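For this view, one protein chain was removed and the others were kept in their places.
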Amino acid sequence: MHRQLRAGIVGGGQGAFIGAVHRIAAEMDGEARIVAGALSSDPAKARESAEAWGLQRSYASFEDMAREEAARDGGIDYVIVATPNHLHLPVAAAFLKADIPVICDKPLAATLEQAEAIAGAVRESGCLFGLTQTYTGYPLVREARELVASGRLGKLRKVQVEYNQDWLKDAIENEGHKQASWRMDPERAGISCCVGDIGTHAQNLLEFVSGLEIESVCAELTSFVDGRALDDDASMLLRLGEGVRGTLVSSQIACGEENSLSLRIWGTEAGIEWHQQEPNTLIVKPAGRPWERWRTGGGYTGEASRSATRTPGGHPEGYLEAFANIYRDFTADVRRVAAGDEPKRDYPGIEEGLRSMRFVAAAVESSNQGAVWVDV
Amino acid sequence: MHRQLRAGIVGGGQGAFIGAVHRIAAEMDGEARIVAGALSSDPAKARESAEAWGLQRSYASFEDMAREEAARDGGIDYVIVATPNHLHLPVAAAFLKADIPVICDKPLAATLEQAEAIAGAVRESGCLFGLTQTYTGYPLVREARELVASGRLGKLRKVQVEYNQDWLKDAIENEGHKQASWRMDPERAGISCCVGDIGTHAQNLLEFVSGLEIESVCAELTSFVDGRALDDDASMLLRLGEGVRGTLVSSQIACGEENSLSLRIWGTEAGIEWHQQEPNTLIVKPAGRPWERWRTGGGYTGEASRSATRTPGGHPEGYLEAFANIYRDFTADVRRVAAGDEPKRDYPGIEEGLRSMRFVAAAVESSNQGAVWVDV
Amino acid sequence: MHRQLRAGIVGGGQGAFIGAVHRIAAEMDGEARIVAGALSSDPAKARESAEAWGLQRSYASFEDMAREEAARDGGIDYVIVATPNHLHLPVAAAFLKADIPVICDKPLAATLEQAEAIAGAVRESGCLFGLTQTYTGYPLVREARELVASGRLGKLRKVQVEYNQDWLKDAIENEGHKQASWRMDPERAGISCCVGDIGTHAQNLLEFVSGLEIESVCAELTSFVDGRALDDDASMLLRLGEGVRGTLVSSQIACGEENSLSLRIWGTEAGIEWHQQEPNTLIVKPAGRPWERWRTGGGYTGEASRSATRTPGGHPEGYLEAFANIYRDFTADVRRVAAGDEPKRDYPGIEEGLRSMRFVAAAVESSNQGAVWVDV
Partner (left out) sequence: MHRQLRAGIVGGGQGAFIGAVHRIAAEMDGEARIVAGALSSDPAKARESAEAWGLQRSYASFEDMAREEAARDGGIDYVIVATPNHLHLPVAAAFLKADIPVICDKPLAATLEQAEAIAGAVRESGCLFGLTQTYTGYPLVREARELVASGRLGKLRKVQVEYNQDWLKDAIENEGHKQASWRMDPERAGISCCVGDIGTHAQNLLEFVSGLEIESVCAELTSFVDGRALDDDASMLLRLGEGVRGTLVSSQIACGEENSLSLRIWGTEAGIEWHQQEPNTLIVKPAGRPWERWRTGGGYTGEASRSATRTPGGHPEGYLEAFANIYRDFTADVRRVAAGDEPKRDYPGIEEGLRSMRFVAAAVESSNQGAVWVDV
């Protein structure tokens, strides 16, 4: 009989939107249940959160959790890291050392140094490591990647990727907004807020779909709100492999925007366009022909998107389903490794995490020098 | 500590899309787990399906299941009915008799007589009864209902509701398509295919949002595909309460349409428009002012939609989340009754089920008489 | 050298939106200039309007104008009738009698009897007669007609056509609104306001694109605003030729709608969808394939739409250009007849005008009898 995996979680307790998202995503397909957690650094809050979720085991510290779960029969099969960025390293390292696979929120760490330390820990442990770069979980993002890989677009030439929000358009970090506070704090968030938090999603999405790497960036990062130590907005020129050129724009002060991530790629034979807020539509723009509107669950879609779809066409799948697709692939790998099989690693992992960190570092350096080309 | 409820399911085994949907929806918020099932009338298939889902208890018949679950310690807290229409009555009746609350797929039954028998069983048992009229679970459908109730639209005048698909545009019921086969079979589906299956969603959505009842219909049902005993298309004129007029169109042969349910209502002060395939947008059309684009999770939305939303604005919620919202409300009522509190009944139930059955009966009768007005 | 034609106009003086539209449309392609007019029944206003437009000849009455223009050297080549409905007959008859071709605003007349009298005058005179059913002038409406005729949609099955506005949602006819006053006055507008004014556009558009006739209607006309003698809203079931079924909805009280004319047709192989407010896009919905977004001026469009397009793709063409396309075709016919050639009659004419009048009569009769089927 198909055993449900047992998952643990560190961070993501009450009030942290992303905690509930990880729980729903991890459990959606019935492949795993979260049974243990160290949900907060505040022990009372950790216990309270664990009770609200009905967890079987609540820990006051992640160190205890890693040690005890590794030791017990029926311990967790993997751990979810949903803490602020600066804690990714110690938490991930503790579980990897205990030989427990890790799936970690993005970005990989607060600094490139921390990220490389995580990479080292992954190498040493030999454990699986996943990164919840959510947006690559959307069926039509995978379809887009397949279309590019199949040559449907011809030779790629130009790209435009954007991620615009407005939740940091005012100085809410000074008014007790928990998430804004740590994201605008260099100690906890690292060298960038906007590029680190959402620019990396844009970069990862672009590289995932195009199959190309951003080779260098010419970036201008801005803090539009007075008094901020970190950027709340960024605009960049991009040079990708194979002579592809483009722009990446991300903003957290774009008034009226919710979560407007979009990607456009143009090749010699066709262009494509995708918007995260209407994720079940992918526009294909063939040369000299009408645009095509591809839809999640359309009978004409390929294997990559079909296997990431749970309902027939016309039943919209959203963010939680995309997130769950990352978990589905990761979970399947946990099962493979447990069964002695080769993992597939068909989800974002340590390499994607490192690339994003290098991208952030390059963007910040470029901007600090007044917008010059810096290699990623 | 918050105990997860134990749910059972009848029907919905492998190959039935709706079974997996019920499971994900019932479990999404961690409020319940499906632990027992009679997933198929074919015992081998039932067992196989139960193993794939990791169910603790699999039954060969729903009668056994009702009896044994009622008798055991730690038996199920409620049962999900996900069978074809004609089995809703015997299944629901068996569990209601065993004093187990029932949540049932729609439409309520294959015939009005069966539906009334279910209503009788509900009354006798005093048990909770929910109906998964999914589309009322969308946050912005609830927002729309609140807007109407608040008077924002003024006095209502005109409505247009549509539900267009194309999956029955060819005679796939003759080619072994399982769902098409029972939906086009009067024995199992009742007196209507298209109106029963999706016209009822349109009717329920319209009545839910408008707060009005369809008083009479003037309908033309058509079987465009040769040899069909039941309708695959319908167009109706509607008379609703308070002098409101409008149309309801539903089709399963509308080539190129996936699951295109939409609702438009116009009052003296404003109109509204909602499309199921882009469910996170609600258009409000005030007299003499620009249209407003309301979004799921917008800071300006009301309590009804906010409490049905799991993620911040811009993270699309879809069909599974809407479905889960029906479960969330039903589950809360199961807890209330268990705690001796009054249930809220803020989800579709037996009355909505009966209304839909009467609506189907009226539409069929109207059409049989050549499109005359028939009261619902 | 290509001589510019000389046109005359009756009605459409200052304050009448439609007068300026006719002038721009008639002159847009440089084929004709309006040189003479009887712009108002009020002589002072007629003179003033004529001066504002720089007309060479202004007449106090249309009778004088018909007589004198017919008599003079260099008289007008055709006349435009832009008066309220009830004057179409006397004006058209006067010019037809004087052997001057007529292009007339729609609907053809206030009553079916008047319409038939105009048809008689056309027959007797042998003159060209055009009707400005504007919406058939849009390039993509012509493309849609070609797609249907080419068999791209397969056998047609279902249609939905709508025309929703809100300009009559309040009783502005009682507040001195000139156009509302005559449109709500049975003496001047005939037996219907909403169906006559805009329902006929919907009917004409549907018949033009589908190539089928509406054979019978089951209609409910409503006057939502108290005290109105004529309808401000209508909903109808339609039976068209070849077993096609559908609905036609038109409203002038649909709060927030501007001029929302749209057409959807579904066949066995594909569906199409067009919206007047975004007229440069036509959606084609092939079975089992992604929707296609056809655009005005796309290199893939056919001759019918290409010859109705003035600018390259991406330069939006609008209502005035569509109107001018009707004039362009009519003007070409005036030249053909003058040159002794056979006219092409590839624009709406007396037959289309009569059909619309019969459609209005059928809809009104159906509604008066409580929504029964009435043949058109």
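For reference, chains read A, B and C in written order, and residue numbers begin at 1 within each chain.
By definition in this document, a residue touches a chain if its C-beta (ideal position, glycine included) is under 8 Å from a C-beta of that chain, and two chains touch if they have at least 3 such contacts.
This is a predicted model, so every value here is computed, not measured.
Within the whole complex, the absent chain has one touching residue among A:Pro107, A:Gly267, A:Gly318 or A:Gly349, and that is A:Gly267. Touch with the chain that is not drawn comes from one residue among A:Ile118, A:Ala144 or A:Ile253, which is A:Ile253. Looking at A:Lys169, A:Arg183, A:His201 or A:Arg328, the residue that reaches the missing chain in the full complex is A:Lys169.
Listed here are the chain B residues that touch the chain not shown: 284, 288-295, 298-300. In the full complex, chain A touches the omitted chain through residues 153-154, 157-158, 160, 162, 166, 169, 218, 220, 222, 224, 233, 235-237, 243, 245-247, 249, 251, 253-257, 266-271, 285-287, 291, 370-373.
Along chain C, the points of touch with the absent chain fall at residues 1-4, 17, 20-21, 23-24, 27-30, 51-54, 165, 167, 257-260, 276-280, 295, 297-298, 310-321.
Note that only the chains that are shown with their structure count from here on.
Overall, the chain located most centrally, as judged by its C-alpha mean against the mean of all protein C-alpha atoms, is B. Taking each chain's centre as the average of its CA atoms, chain A and chain C sit 55 Å apart.
Chain A and chain B have CA centres that are 34 Å apart. Multi-chain contact residues of chain B (touching two or more other chains) are listed as 257.
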